[in-house]
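What follows is a single structure, written as structure tokens, with notes after it.
All protein chains of the complex are present and in place, except for one that has been dropped.
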Amino acid sequence: MTDISSTSPRPQAASNGWMLKAIPLAVILASLLLIPVMVGNQFVYHIFITICIFAALSTAWNIVGGFAGQLSLGHAIFYGIGAYTGVILMNMGISPWIGMFAGAAIAVVAAVIISYPCFRLHGPFFALATIAFLEVFRVLALHWRELTGGATGLMIPLQIGWEWMVFRDRLPQLLIAFGLLLLTLAVAWWIRSHRMGFYLVATRERESAALAAGVGTVRVRLAAVAVSAALTAFVGTFHAMYLTFIEPAAMFSLQMSIQIAMFALIGGLGTVFGPLLGAVLLVPISELARGWLGAHALGLHGFVYGVVLMLVVLFMPNGLMGLISRFTKQRRERGVSAGTIAASAATPTAAPRAPIGADVMRVEHLQKHFGGLHVTNDVGFTLREGEILGLIGPNGAGKTTVFNMISGFLKPDSGSVTVRAADGSWQSPATPGDFATIGVGRTFQIVQPFAAMTVEENIMVGAFHRYSDVEEAREVARETAERMGLAPWLDAEARGLTIGGLKRLEVARVMAMKPRILLLDEVMAGINQTDVRRAIDLMKSIRDSGVSIVAIEHVMQAVMSLSDRVIVLNSGKIIAQGEPREVVRDPVVVEAYLGKEFIDAQA
Amino acid sequence: MNTFLQVLTNGIMLGSLFAIVAVGLTLIFGIVKVVNFAHGEFLMVGMYLTYVLTTWMGIHPFATVILVAPALFLLGAVTQRFLIQPLMSADDDHIQIFATVGLSTALINLALLVFGADIASTPASGLRTPLQLGPVRLLSGQVAILVASIAVVVVLQFFLSRTQTGRAIRAVAQNRAAAQLMGINVNWIYILTFGIGAACVGVASVLIAPLYPTSSGIGTYFVLTAFVVVVLGGLGSIGGAFAGAMIIGLIDSFAGFYIGSDLREVAVFGVFLLILILKPSGLFSSRLNLSHVSP
Partner (left out) sequence: MKLSYLMKTTAIALALTATAAQAEVKFGSLYPFSGQLALLGEESARGLELAVEEINAAGGIQGEQITLVRGDAVDNNQAIGEARRLTSLEGVKAIFGTYSSARSIAASQVTELAGIPYFELGAVAEEVTGRGMKYLFRTNPTADDMAKMIIQMVVEKVGPGLGKEPADLKIAIIHEDSSYGTSVAERQNAYAKEAGLSIVTTQAYPAAIVDMSSLVLDLKNREVDIVLQTSYQNDSVLFLQQANEAGYKPSAIIGGGGGYSMQPTADAVGHDVIEGVLDVDFTQYTVNTSYTPGLEQFVEAYQKKYGSAPRSGHSLNNYVGAKVILEALGKASDLEPDTIVDTVKAIDIEAGVTAAGYGFKFGDDNQNERAEMMGMQWQDGKLVTVFPDSAAMTPIKLGE
């Protein structure tokens, strides 16, 4: 359903795949304009204008509902704001062309105010909140009669002409509706194929991983909502001019909000052109069905409509784009698998190791309680440039909690984490975003891939941290993938990788951020012996490029051979630190562990 | 003072009305984790069934519960089995919402098709008799709703905490995967829960039908309020739903009297939004797994 790989242009993935999409798209768009002109009938114009309006609304909705994965069922708020602003201003003698922008501005403000507190809510809760806001707007529109005309609604004066957006002919209206559709599609396409789109999808798929990759998840979603609201308001203003009459029940309607979302769903949620497809197919069908069924019996048309909706959801949950991409992907994958076998992980070339330098991170007196549990007790250490610091300890020792505190995911109760920035100054980052900005990258113990994205796109999310340009980011992602031995799977969806592959992807995404400090959380757990050896080489090569590493690791073979220093954590306290060989001989450590792993390492 | 007591009584009566509708919803929403937009339409179906059974067969509306509750159980179970279950694995819970929206649209229009747009009035059967209790007046049917809603809450609580099946339901709600490992057939639990939730609505409908005119659109009014109640009370919390319903009933009643009937919806939804934003786990958060709420 969220198959984005098929929509972003990909020069390498066979240009015919791209052409396969571009031609039908051009045909659909052209026919939206040409058919009504050729048929020349008013009703046909009306249907096509309606298609354009709903396709545009749906495409705009999809930026929030699809890309960002926030199911808004209150989008009629922005549509209504656009409509009311346009009509109120027109009644004051101001052209709707200006009203459009005024409406969009108000919609943006409303969208940001509404959405900001709601982003903590996911899935159905967000949907319910948006419905509640919509109801509030509708009742307020009924209530403020002086402004909105209340229940009786508002009419526009029938002044004809381009400056008033009202015409006797249908063609200019079709042109405007079509123009709005093109604008919305262009914006959606731009977002999806640029950094913002990657960030949105990444945030939707895994918020924490996105945070770690330096994505300002709230900011990027607010931006998406603002853009979507502005576009929706544009369409609202135009539709009001087209209807020439607006009232609260029609403008702030839940029914309409659901319909907008439904076109996107049926076309393909999260795809750029799915909503267009959904509207192109459904608007005429429902118009014709209304004509055929509506007159027969009360409710028959609605009944059929509801049943069809259920059937579509049941048998086509990924929408029309899902069907199409299933078809095109089959073709593409056949092409990929041929090239896969030959490739293998590039062995890192051994460069002379840089000497260990000055401190880059200082952790002092960290304390953390979870309820009555003292999970981190006065933990402090320093990390030096080009050093690999091993963090070990039995399960539940509090290693990951420490990681979370030194990457901004958890706020310590007390204590401090300071990091030396690239310019040499010492800073105290607080949020995951701050840490990412200053050059601290982390992986997660439980891998957090952006499942619906391809491997390349996953890594690009990291690369965008330093490179805002798509092509540059893609280049970096390719290089990184090459280094991590992921090159053969660049176009595969992340969800298809093996656990070893996912671990490497996790590291690759962080490496693409070009961090100065790398926090690795059990990247070797659960992978096979060959992969462990490869991973050790990899970490050495990373270290040799001057990156400082803190690694939580259970695989003792790796700890012993990699770490310059080791810190042993037990019950939230540091019980030993120093050279790996010395530490493992420390009786306190032996006592804390008494584990098989230790014996193995000794042997 | 008397006025205050009357407004208070009205609020409690309204609260018990919302409670009996919301109890079933909190089960479905809290345990199956599905936003069932067709919940209000389940109520409508139940009310029409009550109407048909009482007017055609001449039975007392309350007696129809022996047919209406099982019928609604079936409707719920079928919905879960054939509409929701196939979508459980979908990446996105958007999909299920749209499925229930489709069901809701289909049911509303089916009612229009079968019964027309006219209202259907179930015979009051003595349930509209006003009772004077000191300074306040209320209807015998409203008292029945209050008693029944308390009974349903108690029975459900008992069922969930004391019976084997009830414990299995709670296990599934807390951790689906773990419950599966323990050998619980999760799909059956979901079907059962959905059925029970719908059967509760069946009970609600035989109580409500004699008091309120039945129409195809009646569900839409109740469903949004029911969601407000469920979120307020905490997902899946039966007692929470009851308390939440009382709060909303009182807000509705007091806002309707002291602020004005045109803005009472704003008051209700305003409270809802505040709760969602400030304490999304609900006022009476249960120990159920709130997988939809981020930390």
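Should a chain be cited, it is by its letter among A and B, assigned in written order, with residues numbered from 1 in that chain.
What we mean here is this: a residue touches a chain if its C-beta (ideal position, glycine included) is under 8 Å from a C-beta of that chain, and two chains touch if they have at least 3 such contacts.
Just so it is clear, the structure is predicted and the values come from calculations on it, not from any experiment.
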{"item": "Contact with the hidden chain (one of B:Ile59, B:Val114 or B:Leu139)", "value": "B:Leu139"}
{"item": "Which of A:Ile94, A:Val218 or A:Ala250 contacts the chain that the document leaves out", "value": "A:Ala250"}
{"item": "Missing-chain contacts mapped onto chain B", "value": "3, 6-7, 10, 13-14, 17, 109, 112, 116-119, 121, 128, 130, 137, 139, 212-213, 215, 217-218, 220-222, 252-254, 256-257, 260-262, 264-265"}
{"item": "Hidden partner interface residues of chain A, rising order", "value": "24, 27-28, 31, 35, 38-39, 41-47, 50, 142, 145, 150-153, 155, 158, 168, 239, 242-247, 249-250, 280-281, 284, 287-288, 290-291, 294-295, 298-302"}
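Here is the rule we use: only the chains that are shown with their structure count from here on.
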{"item": "Of all residues in chain A, those that touch chain B in their complex", "value": "1-2, 65, 69, 71, 117-118, 120-125, 127-129, 131-133, 135-136, 139-140, 142-143, 207, 258, 261-262, 265, 269, 297-303, 305-310, 312-314, 317, 451-452"}
{"item": "For the chain B and chain A complex, residues of the former touching the latter", "value": "29, 35, 83, 86-87, 90-95, 97-99, 101-113, 116-117, 216, 224, 227-228, 231, 262-263, 265-266, 269-270, 272-273, 276-277, 280, 292-294"}
